[in-house]
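Only one protein chain is missing; all other protein chains are in place.
Let's turn to chain A:
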Amino acid sequence: MKIRKKVVVKNPEGLHARPASELVKALLGVSSEVYIVYKGMKANAKSILNILSLGVDPGAEVEVIVSGEDAEKVIEIVEGILDGEAKK
């Protein structure tokens, strides 16, 4: 299954080191492939270096592409972190 969804990054730190590491950690045991597209650049969401190199600021809109069997569950995890709510 492949899901593409536009998500606004509401985490007040954007996708800086801490939220990026949260995202990578959350995807450690996930089988789906996860990509984030921002300003025409595509990053593997399982690589902290890839995510950081996008330079996503808070409030920006990104596209999340998830493909794999657990895509539905994974998109929820990603949205939760980009929303800044995952830790609560």
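The criterion applied here is as follows: a residue touches a chain if its C-beta (ideal position, glycine included) is under 8 Å from a C-beta of that chain, and two chains touch if they have at least 3 such contacts; residues count from 1.
Note that contacts and distances are computed from a predicted model.
Student: Unshown chain, UniProt name, "Phosphoenolpyruvate-protein phosphotransferase", "2-oxoglutarate synthase subunit KorA", "Dye-L-proDH alpha" or "AzlD domain-containing protein"?
Tutor: "Phosphoenolpyruvate-protein phosphotransferase"
Student: Kindly state which of the options A:Val7, A:Val37 or A:Leu52 is in contact with the chain not pictured.
Tutor: Checking the options A:Val7, A:Val37 or A:Leu52, the one contacting the hidden chain is A:Leu52.
Student: Against the chain that's been left off, what residues of chain A make contact? List them.
Tutor: 8, 10-14, 16-18, 20-21, 24-25, 44, 46-50, 52-55, 57-60, 84
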